[in-house]
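Heads up, one of the protein chains got dropped from this complex, but the rest are sitting where they should.
Take a look at chain A:
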Amino acid sequence: MFVSDFRKEFYEVVQSQRVLLFVASDVDALCACKILQALFQCDHVQYTLVPVSGWQELETAFLEHKEQFHYFILINCGANVDLLDILQPDEDTIFFVCDTHRPVNVINVYNDTQVLFVLCPQTLCTFYCHRPKLTSSNREIVEQTMRRRQRREWEARRRDILFDYEQYEYHGTSSAMVMFELAWMLSKDLNDMLWWAIVGLTDQWVQDKITQMKYVTDVGVLQRHVSRHNHRNEDEENTLSVDCTRISFEYDLRLVLYQHWSLHDSLCNTSYTAARFKLWSVHGQKRLQEFLADMGLPLKQVKQKFQAMDISLKENLREMIEESANKFGMKDMRVQTFSIHFGFKHKFLASDVVFATMSLMESPEKDGSGTDHFIQALDSLSRSNLDKLYHGLELAKKQLRATQQTIASCLCTNLVISQGPFLYCSLMEGTPDVMLFSRPASLSLLSKHLLKSFVCSTKNRRCKLLPLVMAAPLSVEHGTVTVVGIPPETDMSVLGRGKAAESTSSRMLHNHFDLSVIELKAEDRSKFLDALISLLS
């Protein structure tokens, strides 16, 4: 069931109880969790936070805690499968689900009492249209046969509609934005919470989970809030203290981390520019140098840290880069985004924070329990833990460099092979930095960038329409690999469930909340691929 009034039906119910928060491991969920935690602290609500990265962890944690709690809040997990079937809860347990995964599982929606969805109201309309209508009729014998036939037709139509509905996976409005709406309804929204909502939305855009149109619409929504909170900066009479956070709207360059890195490094490691320039080839490197020369930027300046660049060069940098980029065929060099400012020194763009937090969460270092990374990433979002954020920025730089190097090596050694209805690439165990790509988000990002670069590198028109399946080793002891499916650039839909795996009875684990990521035993890879080929062709 969908919650229509966030305040009465969700927050006030939860306010007087002890709740358990299950939070998935992505940046959007972290931001939503931060906002909710701040609200809970204002009202002294007792809560327990359990980070989960997959269905198995969710189930174990649920079994541990189900005696003590009646109210559970799930953030970015649980919408797309039948919750009650998997978790087997008691009669009086209630689940509040705030999830961006669509399509929402039909059984979850029609459960009136136990599963409540805390979602943006726009999603309601598109869903209800799908429900097929059952026509009523009289109880006469002649009519009975008609009814039976109608019922069969209705069932066939229902199956078709459900198949279409569940075939493709996509994402809805960011959970962090939904939580911010809740805070706004309670009049407890602060600039800090607004920033977390912005980071959540930017995470969806960075990982290509939403279309450009939806991103722009949501940016517009957030911009209204930003001007509401931050209009006092222009007023000379009552300027705010320098320590207060200020958020401003920017139409800034798309280059990743460029203000915390050198311009040259940022140009080489942003997938947009690396793919368009074809930087894995010598010809591409020359084009990059032509580009810099066209703008009149000396190479020495460009390779220096951005903050140390000459002020005269930095003044019109954005417009210069946009103009030159247009000449080289890159039309979307600038993107609408937000930046935060506090103290004299600290300025961050939303995408910087997204990459830093993502790298903190998915860093391959094994220290302590698995939740340490989650807690570190969660902490780095607060203003008082800037050293963690800077550490995250360094890790992000390493990750981006490794991504580009892997892409370059894959393209140069022709590891991307066409298997008919899709493209396939597999990372071998000996590849440098391969452990950085064992987690799903990093692997998805790598695969998306690889697909874009591959499309730019070949002259084959057909490749633009093909999806990519990417495999990377997950754990050497168990001999498992993670497999990710990425849609082609032009189409937002994703491969549905891995029915292929079930049909070949390969040992696979559908552990992640994203249905396009599965774990597989290494030996079963070829069987899985064969089945996938036959399914898609």
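Simple rule for what comes next: a contact is a pair of C-beta atoms (placed from the backbone, for glycine too) under 8 Å apart; a residue touches a chain by one contact, two chains touch by 3 or more; residues count from 1.
What we mean here is this: contacts and distances are computed from a predicted model.
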Missing subunit (named according to UniProt) among the choices "Vacuolar protein sorting-associated protein 29", "Scarecrow-like protein 3", "DNA replication complex GINS protein PSF2" or "Palmitoyltransferase": "DNA replication complex GINS protein PSF2"
Which residue of A:240, A:293 or A:412 touches the chain not shown here: A:240
Residue in contact with the excluded chain [from A:16, A:46, A:68 or A:187]: A:187
Omitted-chain contact residue, chosen from A:5, A:43 or A:332: A:43
Interface with the undisplayed chain - residues on chain A: 41-43, 187-188, 190, 237-244
